[in-house]
Structure formats: C-alpha cells, structure tokens
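The next block holds one structure in the form of structure tokens; read it before the comments.
Each chain you see keeps its place in the complex, though not every chain is here.
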Amino acid sequence: MRCDDAPRTSAWPRCVSAVVRASPWSSAGTENTRGWSRRMRHVLEVAQFDRRWIETELIPETQRMERAALVGTGEPLRGRKLAILLYQESLLTASSFAEAMESLGGRVRELRPSTLSPQAREQSVEDTVRILNAWHFDGLVIRAEQAGGAARAARVAAMPVFNAGEPEGEHPTQALLDLVTIVERRGPPDGLRVTLVGDTSFWRWPAMRSFVKLLALRYRGVRFHFVSPAVLKVTENIERAIGSDALQFDVGLDLRKVAADTDVLYFVAGQFSHFALQHLYGPTEGERCFTLTADVLAALPEDAVILHPLPAGPELPEEYLADPRVAVFRQAENGLYVRMALLRMFVDERPRSGRAEVG
Amino acid sequence: MRCDDAPRTSAWPRCVSAVVRASPWSSAGTENTRGWSRRMRHVLEVAQFDRRWIETELIPETQRMERAALVGTGEPLRGRKLAILLYQESLLTASSFAEAMESLGGRVRELRPSTLSPQAREQSVEDTVRILNAWHFDGLVIRAEQAGGAARAARVAAMPVFNAGEPEGEHPTQALLDLVTIVERRGPPDGLRVTLVGDTSFWRWPAMRSFVKLLALRYRGVRFHFVSPAVLKVTENIERAIGSDALQFDVGLDLRKVAADTDVLYFVAGQFSHFALQHLYGPTEGERCFTLTADVLAALPEDAVILHPLPAGPELPEEYLADPRVAVFRQAENGLYVRMALLRMFVDERPRSGRAEVG
C-alpha cells in the first residue's frame, strides 16, 4: 500500500516536552497571558491557539490518540453526543469528525439544512443551536454558509463549537492537522520556506487562510511563496487578513522556479475545477507551472513535505504518490487523530451537560 | 443561556395521579371503553389518545424520560432498531426521534426515498414496510408524501408505526409535545383560550390540525382564535375536520386584538415563507398583525404560554426569546422526552420481533 507514505515510527518533534493537561472548561488559569484556558471553549479560528498549547497539549494528545486508534480508545466519550451541522456539504472534514467521535465511543448526529426546504434553511443558526442545547448535545461541529457562522453558533451554544470551515472565513482544524504533519516530519516550522500553489487569491479558501495565519503568527521566520495563474494571485490585503505586518512572502507564476527553495509544498485543495477555472490549468499551462511534475520533484529538497488538504485533482498525479515526500494521506490520517484529540480536550473535560443542570 | 426559558423544577400538573403502566401489546384490556390498549399499537392520529392515557401514561413516562436523559437511561432499547422512512425531508421530527431512540440505547436507520431515483421512489409504501418487516425492525417512523401514508404502512407493519407528519393529514407526536408543554405550564388546558397565528387555512398543516383536534376533543371549554391574513384564513369545514360540532372558535386579522384574551399563543410553523406568501406578512402588515411584538407581549396575560413548532421566521423575533412566556425551545426539549416516552411505551413493551417468531 503505497499511500501510507510516512514511517509509522517517525520521530516526533523535539518541541514536545512535558505533558501538562489543562481543561478548557476549568476555571483555573495558566500563566499564559493570552488566557486561552478560560476563553478556549470553542475551536473557531487559529488565532486562539498559542504555541505552548500546540506543543504541550495538542501534539501529545494527538500522539496519544494515534496509539488509542490502534490499540483501543477505551471509549472515553461513551454517552456523549456530537451534532454535525452542515450548511454546506463536506466529505472529509465531517466524516473525520464523525469517525473521531465514534471511535472515542460517542454518538454523532448529522443535520443537513443544506438538503432541506428553503423554509427550514431559513431557521437562524442561533435557533438551530438552541434546539441542540435543548437536546443536550455535548459538542457541535458546524460548516456554515459564510464567515462568522461558527462564531454566531458559539455565542448561544451550551457546548463546545468546532468550526469545520467557512467560505472566506477560517478552517482551524485543517490548519492544525497540516501543522501536525509538518511538525512530525520537520519539527517546529520556524524558518521554513512554504510554497502554496493553486488558487491563492486567499480571501476565498478557509484552509489556506488558516494555514498561513497559523504559521505566520506562531512561528518565527516562516517565508511564503504564493504560486498561481495571474488571475488567481494572492490579494494585496493579505497582511491585514493575517493580522501581521511582518509577513514574508512573494508571488510567482511557476512552481518550478521556487521548488528548490521550498521546505513545504502545499497545494490549495481541489480549486482547479472551481468556478470553471480549469482552462487556466490546461494540459499545457497547468502541467508546466502548477502541478507536481518530475521536474518539481527533482528540484525539491530531499526532506521537503508535500501537503494537500484533498480532494486532489490533476495537480497531484497518481504516479508520484509513492514519493516519500508526499504526505497527503498521512495528513488525512492525522486529521482523524487531531480531531480525536480536540474532542477529548474540549468535550470530555467539560461537565456532562445533563448532570450539570441537575446538580 | 436564555433559551431554556422554563424553570427546570416547574411543578407538574395536578392531573397526574397514580401511575398505571399498561403495554399496548398486552392482550389484557382496560376498563377504558375506547379500548386503546388493544388497538393502540401505532401512533397515527390524535383521536386515538384519550385523556386518561395522556394523564396517567404519557405524562408520567415523559417526566421519567426527562430524568433519564439527565442521569442516564439505562439503555432499555439496546438491541432494538428503529427505521425512519422519509418521503419528505424533516429536520426536527426525524432528528428528535433518532435522538430519542439512540439515547434509549437503540439503533436508527434512516431511509430517504426522497433522495432516490424516480424508480425507487415508486416502490409502494407497503412493499417498503414489508422489507423492513423482513429485516426485523422494532419500530417505524414515517413521514409520508400524503395523508394516509402512515396508516397504509401500519396495515402491513409487523412493528409499531409512528406518524411523523403528513401534508393535509396529522402530526400526532407534535400535538402531544405541544400539549405536554402547555400542561407543564398551566395544567390541563380545560377552559383555556388558544390563539393560532399565521397560515391558519387548516387543511394544509398537520401540526396545527392535530393540535386543534387534540385540545378540542379531549379538553372541556377550549376556545380558539384563528388569526391570519384574509387569504389564509381558516377554512369553513373545520368542524367537520375536527369531528366536533361544538368547536368554539372565531376568526380574526390582527393578533393585537386578541392578545389580551389569550392563554396559549401558537404560531403556525414557518409557513411565512411557504408558497411565496411572504409578501403578505411584509414589514408593515406582518409586523403589525401576525408577529410577536412589544404590543402583543404587553397585552398577553402574565401566565400565557407562547408556542412555535419551529423552524421560526421573522414572526418570532430574536429580541423577545428571553421573555419567560416564550416556551418554544422547551417545546423542542419536550419533543425529545415525549418521543422517548412513546418509544418506551410502544417499542419496549412489545415482544422482541425475532424471538417471537422463534418461540
């Protein structure tokens, strides 16, 4: 099976030291001045994660969850239930959250307003969340129709809310699993050179937005190349969107020119067919400039990491999936473990909703 | 969390006295001349419920189920399986039945002919039920395409059938949860003044039809105001539809005129956007005459109960949800408990389908 391209015993990063467990629902603070312990009841955007939490909480818990998936989780979330509320369809994110919950022993209920009558779709996000409160759900994964939907849900939710990606907004759990995959291969990404290829117009793709933000805000000296057809190039307000004036980036039109200067090659997912842009990446232009080719692989450093949030199109040809630098299915696997870890940390630690109201 | 608008320790009604458990599948009769114990294998329409059963069976079991939801159900339906057959989409009813079943330890299988090819949709309700019989399902929730579908299913079903609402037919479990919410706040609804607002044309909405029938047939001296735009006013055959010549009702065009004479204010669900009727309730007309406003709230008695089967539109503005008379999310919560109670009473009491055939 050539898709499992990462050695299972890969050394985990040096950054992980002591394991300090802290419940996001406990009232005890930490010395961290960002104060995540109180405010971090939900997973809404990458700015809420600081480096210390990633390194001492998330990554160790993710490692624990990988072992648990292999030898048995003990089902710590038995009796808990997770709502997955999809205002837009999702294959991988929704499925991996559901798998994560069920493998921890919990239950899942998917609600798809996207399949309902116009009338039912009009019910506000807030009212839908209030009904889920009334039914005592222990967690809520939401893919909203537009940026801010998950935050609206969180304002009325009695349970932790997980943003599963929203157009022109964020996709924080995707960024965490991307980061974990990089750390697993290369250690903390300080100083790495990251090349993003595809439709880099930025305001559009939540996975890309969250990924760039997380690396730029939490790690030192990360440099970005944005490679795209001219009409899809990164927009100019990127520094404001990131919230950092110090963002180091340049813009290009040909992946081959920056491959040798790349530690992490990140394909912006599946966007090649969106908005009928496929002709921009036609067999001539696309293959030369924006896809994984033998030339690109030859130029890439030996320890580079190739990522893709999937689903992939022709930018990631079947014939190169066996290259050991291709980590895209390990990414998908880490997606399961990261989401298991988040559910463990955010759902398991909070009081049982029912009992809290009784006691 | 302002949505939980009912005090959790609200006194339950005086009507509940001794608890007499009787299985709808037992052959032992009761002294009740309506003979529900034999005939009540299914939940098809409100006329099948008599007051004694509601007060001595349904309500105590619903209260038990609320406690069970909070402290653990013991999973009495483990090993049982419920089919949910949706010829039309449903968000709240289907989800709350599924939640009810799973919280009792049972399994759920949703079948959506509505998403299938025309060919597969054409399979008769009867044949689909026969297949579910062959697979030994222990219960069937059905939302049919037209009135009578649940009854057709029940004629061939080897398991209890729950009518989940059908156009121009009934929605009996909705009526039961509406009633339970009223009883919880006000005791038995004898003599109450009930105002229904919205599209009251009656033949169309199963929730409204079942609600009016249940109150008119089973309680004494209930009076109805039907408030709607002129084109949506209640149709004239309402007494025949209800099956009672003695129905006390009047018809009006302005909620404000009857608010002071209202104990229960019931918004007919989400109908404001159906059939492109929204213009009839535009910001001018709708806001003045058919929606919850400060004027209406000022005129309503202090112990009034405001109900809405949800999903809600602009007729139920966000800013008034915190008013203690608004019981709409408690209604949704009771929906879970009532359906748990019905599953307990109808599914748990019957013999295990498989074993029965073996023994």
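Think of it as A and B in the order they're written, each chain with its own count starting at 1.
In the analysis below, a contact is a pair of C-beta atoms (placed from the backbone, for glycine too) under 8 Å apart; a residue touches a chain by one contact, two chains touch by 3 or more.
Note that the structure is a prediction, hence the values are computed from the model and not measured.
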{"item": "Given 2 placed chains, full-complex copy number", "value": "3"}
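Note that in this section only the chains that are shown with their structure count from here on.
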{"item": "When subunit A is superposed on subunit B by its C-alpha atoms, the rotation angle in degrees, nearest 5", "value": "120"}
{"item": "Cα-centroid distance, subunit A relative to subunit B, in whole angstrom", "value": "41"}
{"item": "Contact footprint of subunit B on subunit A as seen in their complex", "value": "79, 81, 107, 109, 111, 113, 115-120, 122-124, 126-128, 130-131, 133-136, 156, 158, 354-355, 357-358"}
{"item": "Touch list for subunit B against partner subunit A, complex", "value": "1, 3-4, 8, 69-72, 89, 91-92, 95-96, 98-99, 102-103, 115, 270-271, 273-274, 310-313, 318, 321, 329-330, 332-333, 336"}
